[in-house]
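Every protein chain except one is present and positioned as in the full complex.
For chain A:
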């Protein structure tokens, strides 16, 4: 039992993750020594995870506005207008640290948290995605982490009842001690029925809803703001446990309550639980908040104010209700079997007052808890530019066909079917394109609209050149949405980096953000929500800079879409975009030559937009149904994936002169798409492209049961497929 009058020592301050100067700042702000409950509250509000103290300064530079943006960053999730009175609500968030310590529960609560962010805004979740990075396959912990995280994501999403329609899975030694588990949720709401966190009105009841409060997750957000070391596993008790059943009930109850007109403001209890949600509701509404903790539904007896304020028990919500509607609200929650308790009220004092057993445990200025959080302009150094590696200096493989076969069966490029078959990707009956393509596509209600969604970033590019890498991440998300026929509308960003107190890491962060900003501006693809995850380091080894981008786009008519699979024999295969044969930082260079070197491919945002707009127009005018973008592994991998998905081969007859064949096939030049089109229309399409300055070339024709590369090397689709499908299941069975 922690008494509220326990003496505040420097050690105690340190244990709460506050630096001495941060503590001094707090003491100066309140004009006295804080109580232990107050110290707990400020540690929760001022840690990196909640205060964005290292990142806030730089996040301000991101473009967040567009005519279709209803709500940008700063709320539970971003909101965009998709026409006809409908809004798309989405966000991505990390649960990296907990997932490394307890993979199943870490992943479930990550999914639960992001779903809650979306339905807190009044939206019903219609799709989920994720972005996962694990350590090298040979690391002894990797299979266990893959197995637990995947089961956890499925365990939560499947039970909650949302289709998981897309994601990304990759491996790299730099994630050995810090895996990445980023979960994204997409929901649908009416534009005139969006709910926000800002409280209004003095004396209105503050209501606690959902599951009971326990001692789980206390200081979870503080853990997420520290580096790991060998003792990290001792932090297992700070990982929360997810209950998707409770969340499903909470979803239905919240949406029903919102419909009743009783809700003024709503905020989910995520990181730092009751503290963060109550402070945000008050501070955003310029109101004070008074809580009576005697009323909080608790799972365990004898919980102190300190514990209740810092608990991260899951599936809980805080609402400000319209006065007089308490009974109606309570009836809805009782119907769904959930706890409902009036635990406080709004005040005009601008103070955050917490009472327990008749005693004031905390009395703090509410605005300052957020606004006066430390803000750091941490020193950052720009990365040195790596040399451009000329294609001619990279050795050719003995056989391009064998190199391709190796790549399709490699850990990063192989089929992730083993993963996404554990996710219900078909529930709700609106999944038009399931995982395995360029982007997930779901129909909106009964149509005709559809939404396209994807998660992307190429961390090795970001490491080699943060600015270009940041640009590329946004461009690739934009390209993947374009490739299915969607008009890219907005992104959510999940910025995963190492320790920001190291200038080179801060340099990566600043550089990536610059690249992201440039690309978002050039592509009219603003940031509407996001999350920053720093301190992804173990024993001083940071992760690759990984700003995961979750993109969302709109299809006006979802029946008019394109997919990667070759659909029939005899189609003409066309390459859109310019190929220089860029092998620096390519998968070929890394996985065939064993070199992680050089500058990554530059992104020409003007060409990106021009090429993409051209491809999208071809899809929308129903001239093209088969499209795949070129990314990791270049043209060769794109062709192989199209052949495998359709079970149809192709003869690729043409390769440009003056370019080594392996550079043409495996170069990772940006802004490129492969199309398969009706042969009668191929000439028109090439002519059209030429007339508006879009580089396009005829590559060959679909057909047969092999992919035949320029020069005649053939590789059977069956063999490709066997290699592509077998690595992950074999690896997880301990056979690879």
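Here, contacts are C-beta pairs under 8 Å (C-beta built on N, C-alpha and C of every residue); 3 or more make two chains touch, one makes a residue touch a chain; residues count from 1.
Methods note: contacts and distances are computed from a predicted model.
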{"item": "Complex member absent from the view - protein name from UniProt, among \"ABC transporter permease\", \"Phosphoribosylformylglycinamidine synthase subunit PurQ\", \"Cytochrome c oxidase subunit 4B\" or \"Acyl-CoA dehydrogenase\"", "value": "\"Phosphoribosylformylglycinamidine synthase subunit PurQ\""}
{"item": "From A:431, A:454, A:472 or A:529, residue that would touch the chain that is not displayed", "value": "A:431"}
{"item": "Hidden partner chain, touching residue among A:243, A:468 or A:629", "value": "A:243"}
{"item": "Touching the absent chain when the full complex is considered, from A:160, A:306 or A:333", "value": "A:160"}
{"item": "Hidden partner chain, touching residue among A:357, A:559 or A:654", "value": "A:559"}
{"item": "Sites on chain A contacted by the missing partner chain, in the whole complex", "value": "151, 154-155, 158-161, 243-246, 248-249, 336-337, 420-432, 443, 447, 558-559"}
